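A short worksheet on the structure shown next.
Note that one protein chain is taken out, while the other chains of the complex remain in position.
Moving on to subunit A:
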Amino acid sequence: MSATFTRSQFETACKAYIRVHNASGQTSATAFRPDGWTWSDHNSTIARPGFMHRSALLPLNPVRSLEIGSEEDVSGVSSPIDESVVAANTPILIASEQHVVYSPTFQVPTFYFTMYNSSGAPLTLDQILISPLFHPHSLANAEATSFALTEPGSSFPLLSQGDHPVLGTPSWYLHPCHTAEAVVELMAESPRGDESEERTLVRWMETWFMVLGQVVNLRYRS
């Protein structure tokens, strides 16, 4: 298995991954495999290749940090006393659209995502970093600006803002520059002799999710 994908291998890998891991649901015997993905062709052409996507809901921690801003008092509404309603103690939710898109430059999958609060407004980088999408401490030393996060000594920002390569919408992404090395190193640890190419591609994706899972908490989904 080479270190990188061609575009058609990427599509095969994603579709095979979805088939294998969405059908069964989570089986506790194996390692965690993020599921709930669907393949989107999006009028697929060379210029607009397909991608894998899913939605996720996450509770916000800590709860108070996501003020939407002060509202003016325009209530004009009175409510009868209602003992049959639970005192609201559900967490504030944030929603995340997650995409796995092919990077033609690095020839590996790239993780793109958007995050917004319950009003539909996008989260700032600071809010994203304290959200449960990222493992605490996994980004502890990185330098954050309003639009990117860079690890010390790294020539590339780890997390930055850019247009979704297929949809063209503003999005966040994790830079794919070191993906191939990490995945290949891990896959070399468990070489399989005579497995089908599709099985290898699925294993590549599983390993990629494992690498991604070091930084991103992929257990949330909706």
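Everything that follows uses one rule, which is that contacts are C-beta pairs under 8 Å (C-beta built on N, C-alpha and C of every residue); 3 or more make two chains touch, one makes a residue touch a chain; residues count from 1.
Here is the rule we use: contacts and distances are computed from a predicted model.
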| Protein name as given in UniProt for the chain not displayed, "Mitochondrial distribution/morphology family 35/apoptosis", "Trafficking protein particle complex subunit", "Ubiquitin-like modifier-activating enzyme ATG7" or "Nuclear architecture-related protein 1" | "Ubiquitin-like modifier-activating enzyme ATG7"
| From the list A:Phe51, A:Phe113 or A:Tyr220, which touches the chain that is not on show? | A:Tyr220
| query | Since one chain has been left out of the picture, which residues of subunit A touch it in the full complex? | reply | 25-28, 57-59, 66-80, 82-86, 88, 90-93, 95, 114, 116, 118-122, 124, 132, 145, 147-148, 150, 155-157, 160-162, 170, 217, 219-220, 222
